[in-house]
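A protein chain is absent from this complex, but the other protein chains hold their places.
Going in written order, the chains are labelled A, B, C, D and E, and every chain counts its residues from 1.
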Amino acid sequence: MTTPDQHQDTPPQNRPQSRPQNMGAFTPEAQAEDTCTKPSFYAYFIKRPIVGAFSLLTGMGITLKTLCNVTSTVTQEYPENRDTLTMPPAFRGQVIMPHDEEGEHKCTACTLCEKACPNGTISVLPMKNIANKKVLGKYIYRFDQCTLCSLCVEACPFDAIRMGNDFEHATVDKDSLVMVLNEKEGRL
Amino acid sequence: MESYSLIGIFAILGILYVGGAILVSRILGPKGATGEAAGKKFQPYECGIDPTGSARIQFRIGYYLFALVFMVFDVESLFLFPCAKIFNAVASPDSTLPEAAANIGQGQILIELLVFVSILGLGLIFAWRKKVLEWE
Amino acid sequence: MDLVQTEIPEGFTRSAGGGHTEEYYLNMGPQHPSTHGVLRLMVRLDGETVKEIVPHIGYIHRSIEKMAESQSLIQNIHLTDRLDYLSCHMTNLGLCLAIEQGADVGVPERAEYIRIIVCELQRIQSHLLWWGCFAMDLGALTAFLYGFDEREKITDLFEELCGARLTMNYFRPGGCVSDLPNEFIPRILKICEHMKTTLDEYDNLVSKNMIIRERTQGVGILSKERALSHGCTGPVARASGINYDVRKDEPYGIYNRFDFDVPLGATGDCYDRYTVRIEEMRQSIRILEQACKDLPDGDFRSKEKPNYKIPKDEHSFSSVETARGNFSTYVVSDGGKTPYRIKYRSPNFSHIGAINDMASGYKLADLVTVLATLDPVIPDIDR
Amino acid sequence: MDTSTHQPVQQSVAERLDPHTATTPLGDWVRELCDAPDGGNLLSMTINVIIIIIAICAFSSLTAMVLVWMERKLAGRFQRRLGPTRTGPFGLLQTAADGLKLFLKEGFRPNASDPFTYYLAPLLPLTGAFMVLAVIPFGPSMWIADPELGLIFISAIAGLGVLALLIGSWGSNNKYSLMGGLRAGAQAISYEVSLILCFLLIVLASGETNLLNIVEGQQGNFWNWWIIKLPGAGFIAFIFFIITSTAELNRTPFDTTEAESELTGGFHTEYSGIAFSMFFLAEYVHMFIAAAIGATLFLGGYNAPFEFLPDGWWWLMAKSYAIIFLYIWFRWTFPRLRIDQLMALEWKFLLPLSLINLVFAGILIAMGWIL
Amino acid sequence: MEATLTTDILFYLFSAAILGCGLMAVTVKNLLHSAIALMGCLFGTAGLFLLLDHEFVALMQILVYIGGVVIFIIYAVLLTTHLGTRYLPASTLKYISGVTLAAIVLGLVLHIDPQATHTAVNPDRTATTIDAIGYRLLDGSTNGFLIPFEVISVLLLSAMIGAATIAKHQKPGATNDEDETGGSAS
Partner (left out) sequence: MGIDLQLIPKVLDPLPGGKGLTNAVDYIVNWARSSSLWPLVYGTSCCAIEMMATGAARHDISRFGAEVFRASPRQADLIILAGTLTEKMSHHLKTLYEQMPEPKYVIAMGACTISGGPFYYDNYSVIKGADRIVPVDVFIPGCPPRPEALLHGILELQKLISGETIRQPRVPRPLNDDPMIDRHSADAAAWKEEDKKIQEELAGKREQWAAENPDFKAYKGERFKNVSGPKMGHTPVERSCTSVADICAAVHDKFPDIPLYNKAEITDEELAELSPQYIPDFVVGQEQYTAFISFLKNHADLNMDLLLQVTAVDWKDHFDVLVHLYSTTGKHKIFVRCSVDYSKENDTPEIDTISHLFSGANWHEREIFDLFGITFTNHPDMRRILLRDDFVGHPLRKDFEDSSRIVKRPY
């Protein structure tokens, strides 16, 4: 077994172990002292502790400010704020198939969404209806596999499906995540 | 010595408290899988990977050196405690001092302290220069 | 439990353990708080000093390149989300640019601006997350939460823009999925203003902090030559002094219209990598302000009939600057709907390959620091 | 034990405390227990023992619970969030839930570990904490044991805590544990030197090694506290004590022993359930003890800041919790030091300066430059 | 403290602890276990000192011997051997010499014992208080220990120098500025 670094032009041993004094253009100038080279007594025992302590105190000041400023708390209490919690309109929570008052949906079983889906999440299962026309029989949506990319919604020419805003889908029953989106067969 | 017997009782109390808690917990707590079913449960944890080599490794000498230097300062404190204790007493006129203390003044103690501490300081500087205090 | 360990784990140059040396092997990862996911570093240690590091990757290898060969180009965009999920707009853009180049698709002016705005917002977001994780790896938990809190503000914007917080799938060849929501630009400008003061606060909390300085300065030095040899890009390379930023040197989109600086480091140590990223956030704010000012009206997506097929035997290659460096997409086509082969160049792949160079010889704690300043996204490495 | 003959020193302490020590409720319980070795009422003795056991266990558990809760709530506020809210009012019962859960969690020992050391280790820290708890003077009449050399006793016991980490980490047979344990050992012994020097300074200044006497010596207004009374030297020593005790407690920025991002938990990596919670508990009891000692030595213990205010345990509590707040504040602000920097801080900075400070204090006292 | 039933019981308890732990320390195969046993042994000794009212000595026993020496020994054990995997078998010669030595010491003790008039009670308590020790340490007269006190500090200095020299000896090339990256040669 040979080393992966066998052919290296610079072996790691020869690296500089300390920083040069010039620390680059964007280093804040506050305390540009070098901690790796040999410091003088003044720099080590007087300047460094004072500058260091000052920097630490500044940091402590920031946290203390946050502690004292009650309004800085940003926590949204989820289960308590359920009633007021709203998602932005674009939010992609799950694929839903809107139904109108009569329980009808707009899907024509054209399978464009099925083809657009990169994950095989959607199965559009067509059937012949009573008028012998091809309509949607069953729209299976496997939520457990869905990545909510909304490609199906983009592909749908009829606006039959869209992304719902609900996100509370946690379940102990994995099978319940395979859903049938249409309430009944396709429109006549 | 009464104090120490009380402290001793507290020590026993501590051992009973912890030991009792562990014992009761072991009795009441759930029992997980053992044997074949346990899989790698009893293996040492190393981020989910089977460990490479023994964990009882030989460590670097650096720790040992720090212990050595610590010993020196520990023994030093042994001698400094009595000196520090009588520092105030020798100066106060009303205290009933034993005979030995008659010819000890605060200045003398201070000088002794200074000598003692500076000799130790010299040792520290020596160790520093010799890079004993470099952690490896 | 052998006394003398004779077997050398794969990848190491020397054996450890046994009666003769004081060295031993230690596993960090795949489940370890400092490895940012499922990276596994196997370390040969001498006491606390790291002697050699052998990274093991592939614990989240999800065969995205293989899957790409059976999915159409558009469907592939949502897979690029899952590569570098912290700069997923940029990875989306990488594939979109490659498709646009190969299939000759044009992009409207407004869409170009939207792309810049969204990408730079994402860069700030990614660096904020990095800043928090960096501080957490060094033990400062509060900074981690501050970073995340600021990040949430940008995440909110993204959620309103495209409905997702992390896997956006927002760009398409020829533009974007949707237009900017109402009141979006003022909110961005507000965040920019807020970020300026926040970054100063961060300087006080972390950058100027003595402990952070002691732990990062002079640690994990990667020389310019080694960085080039390993193919490092992005902030890591720039911290080593390599003046290479895809946005400046091979401007994609309309990056050449904006005025911004490329921060460079001098030594290539952890502190330089830190300051370069902090400075990059400031530069991103500059770009954002310019882009928001100039944003034109118009279409957000090309109205051409989409034809996302790259001609047979053609290949197209695009590079974008993600928050981590040069992310390149190489698409080979056989003329079909699906690509014949897609190869994503992940910036972190090279960085993790260089970690032995950077961290060996330092302490174990420094390895964590070095890893934190590399800002690795492991799924991006493993693909 | 036979108490028919009181030690002279013991009596002198009692004499000084005379106005308050007509009754010493806490001490009396214990003393009564000790008074009746032969011929005493066995029943009352048993009851006394049980009461003391319950009181002390409850006190330490309660202290730890309050401190954990306080730490989590304060951490939340430091970090712009709420902290536990859902268990009891303000999440007050959170630690109780944690404790009960840990109590009812499966505890098992990895196969390759060494049973003797593995089980010995969790016993020691809390035992040490109990021993130190016994000597802290909580109030004018609230102290249990009062050894003549209380301060030296504390420094002796403080050195033992590290043993638990060392043997426990070795017994776990885990590389992370061993590294954490060895780090803890090196760290604890190093910082113990500074700690002892801080104690020495107080002994030098007050001429006492008895904690009760040290507190009594700081009676009066707040400028009689050693932090102020010794101009400069006292304050520096207090700062050093805070730094050193933070390191002895293995708290951030000195928590290299647990160093979650490096060692996944350090010495307690292999401990689960109640054994782990004993380390956890001891950590917080130790935190309280360290703060109480700091308050006793430098901030006047149970003495009120002004003469006209009544002394009492509440002052000690207030001062201790102020120091605890400092510890918590440190933890949620600072990153962690690297182990070599940590050692350098002690040996190359704190120790020389502590020595100089000690001599400086000696000169101050000899010259009479005390407030 | 006066000799009472309690002190007697405690004396025998501590003695038993010392003997038991001592026996354990020499018989247990695991070196770390014997170090812990040694710790118990030293605790017992501290207890005996306490019974004798030598409070300061007892505490120093804990501070220096347990807090320092035992930790030192544990480090030495952890750093030099592969515990848990290797136990050094004691040779017959070692057994014989050890037993012989123990027998000689026991004989000596038994020989001296009849002449000693010892009791579990400290006759002169005031001689061992911290103040008394302090005064004696700083007493410059012939009764005092001022000169030994100063010598001790020199002794400590030489111990420190010894430690430094050991470190120097351990790593021949590492005294220079270069951090040694190649690992120590076998």
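Details
Rule of thumb we're sticking to: contacts are C-beta pairs under 8 Å (C-beta built on N, C-alpha and C of every residue); 3 or more make two chains touch, one makes a residue touch a chain.
Computed from a predicted model, the values in this text were never measured in an experiment.
For the chain excluded from display, the touched partners among the shown chains of the whole complex are A, B, C, D.
When the full complex is taken into account, the listed residue touching the unshown chain is C:250, out of C:179, C:203 or C:250.
The set of chain D residues touching the chain not shown comprises 72, 76, 79-87, 91, 93-94, 96-102, 104-108, 260, 264-265, 268-273, 276. Mapped onto chain C, the interface with the missing chain covers residues 10-11, 30-33, 37-38, 57-63, 65-67, 69-71, 78-79, 81-82, 85-86, 101, 105-109, 112, 129, 144-146, 148-149, 151-152, 155, 165-167, 174, 226, 228-233, 242-244, 249-254, 256, 299, 302-305, 313, 317, 319, 326, 328, 330, 332, 340-341, 343, 345, 349-350, 353-354, 357, 378-379, 382-383.
In the full complex, chain A contacts the hidden chain through residues 1-8, 73-79, 85, 93-94, 106-108, 110, 114-115, 118-120, 123, 125, 127-133, 135, 137-138, 140, 142-149, 157-160, 167-174, 177, 186-188.
The rule we apply is simple: only the chains that are shown with their structure count from here on.
Path length between chain A and chain B in the chain contact graph, taken as the least number of steps between touching chains: 2. Greatest Cα centroid separation from chain C: this falls to E. Across the assembly, the chain pair joined by the most C-beta contact pairs is B-D. Our note on geometry: chain B versus chain C, Cα centroid distance of 47 Å, whole angstroms. Inter-chain spacing, taken between the CA centroids of chain B and chain E, is 15 Å. Here the CA centre of chain C is 46 Å from the CA centre of chain D.
Residue positions of chain D with contacts to 2 or more other chains are 1, 78-81, 112, 147-148, 152-153, 155, 170, 173, 175-176, 178, 182, 185, 189, 192, 209, 264, 332-334, 339-340. Those residues of chain C in touch with two or more other chains are numbered 1-3, 22, 24, 26, 32, 46, 48, 142, 149, 205-206, 209, 211, 214, 360-361. Per the touch definition, chain D reaches chain B in the complex via residues 1, 3, 7, 10, 30-31, 33-34, 52-53, 56-57, 103-113, 119, 122-123, 126-131, 133-135, 144-148, 152-153, 155, 170, 172-178, 182, 185-186, 189-190, 192-193, 196-197, 200, 203-209, 264, 269-270, 273-275, 278, 339-340, 343-344, 347-348, 351-352, 355, 358-359, 362-363, 365-366. By the touch rule above, chain A contacts chain C in their complex via residues 1-5, 8-10, 12-13, 15-20, 22-28, 30-31, 34-36, 48, 51-53, 55-56, 58-59, 61-63, 74, 87-88, 90-92, 116, 118, 147-151, 154, 163.
Only residues 1, 50-51, 53, 55-56, 60, 63-64, 67-69, 71-72, 75-76, 78-85, 130-141, 143-144, 146, 149-150, 152-154, 156-157, 159-161, 163-168, 170, 174-175 of chain E touch chain B when the two sit together in their complex.
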